[in-house]
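Pasting a structure here, questions to come.
Only one protein chain is missing; all other protein chains are in place.
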Amino acid sequence: MVLGALAAAAALFVGLVLLQPVPGLTPEVERHIAETGVSNPVTAVLLDYRAYDTLMELLIVVLALLAAEPLAPRIAARAPLAGPVVVGGIGALAPALAVLGGYVLWIGATAPGGALQAAALWAAALILLETVGRGLVPRATNHAAGLSAIGVAVFFGAGLGAVAFTGMPLDWPAKHAGAIILGIEVAAAAALALGLAALFRAGTAAP
Amino acid sequence: MSAVAILYAGLAAALFGLGLISVVLHRSPLRRLLGINVMGLGVFTALLYPGPVEGSGPDPVPHALVITGLVVAVAGTALGLSLIRRAGIGQDGI
Partner (left out) sequence: MTPDLIVDAVLAALVLGLASTAMFVASVRIAVGAFIALGAVVAVLWARLGAPDVALAEAVIGAGLTGALLLRHLGLADEGEGEGEGDTGRDGTREDARDGRRDGGVA
């Protein structure tokens, strides 16, 4: 088995080295970037050219949560942390993380950043609040997944609504593409943050 | 083929191989989950690998693909850890 694994790794190396230079998709991405309303090419790919992928990725997180949540816990979660330093510190850190996430989301239109990175920061804030017993993620089974699904539904609905304007699902009208992408990013990041924070907690009973 | 391209190709293959060897050798499910994650790092490095693209800078399409992959990987890891805890493997859940 180890030899098989080594052979697979060697094959990957040889395959990568033997790849011939290709133009890549950068010219295509740059040709149409004005129609996407954002200037960061990665955000353009994630929320416009390949918005389909991002929508499916959100669905995967909700499905993973739906799968993980009903697993009856064998272990109770820890009692919330107490003490003025940790509670006060997290009380100050969580809002700062939320603001930082908002900044990362906003700047993602023009510079490195975006909804997924923002979602991870927001999820971190939610998880920190959870550790001091001030969690915002609903505890009841499937409630967090339901809330996450609302964000996915906003994305899906917008994608479907685009048909009326451009004739293609998930193809935003160029004039308003920037604003549409920002709105979808907020919904997607909120859904993702909630989903990731609930996944973090899944499988443990309430303290 | 530049030296840096060969370096990154080797790194991607080594990460993938180390992860795969770990997955087939270990019996602890947590160690296997770590192995799958390291295999993922190898695959992502291969996707970001600068070798085959010529001309105007890095290609944003595989970058977006890898970002999507990272989120799917963390969701899968969280689900895997929940299953390991539920199964109570080795009593200590490790």
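Details
For clarity, chains are labelled A and B in written order, and residue numbers in each chain start from 1.
Keep in mind that, in the parts below, contacts are C-beta pairs under 8 Å (C-beta built on N, C-alpha and C of every residue); 3 or more make two chains touch, one makes a residue touch a chain.
Quantities reported herein were computed from a predicted structural model and do not represent experimental measurements.
For chain A, the residues touching the chain absent from view are 40, 42-43, 74-76, 78, 104, 108, 112-114, 116-117, 120-121, 123-124, 127, 196, 199-200, 204. Where chain B meets the missing chain, the touching residues are 3-4, 7-8, 10-11, 14-15, 18-19, 21-22, 25-28, 30-31, 34-35, 37-38, 41, 44-45, 48-50, 57-58, 63, 66-67, 70-71, 73-74, 77-78, 81, 84-85, 88, 90-94.
To be clear about the criterion, only the chains that are shown with their structure count from here on.
Within the complex formed with chain B, the chain A residues making contact are 1-2, 4-6, 8-10, 12-13, 16-17, 19-27, 29-30, 41-42, 44-46, 49-50, 53-54, 57, 60-61, 64-65, 67-68, 71-75, 114, 116, 119, 192, 195-196, 199-200, 202-203. Chain B contributes residues 1, 5-6, 9-10, 12-14, 16-18, 20-21, 23-25, 42, 46, 49, 51-61, 63-65, 67-68, 70-72, 74-76, 78-79, 81-83, 85-86, 88, 93 to its touches with chain A in the complex.
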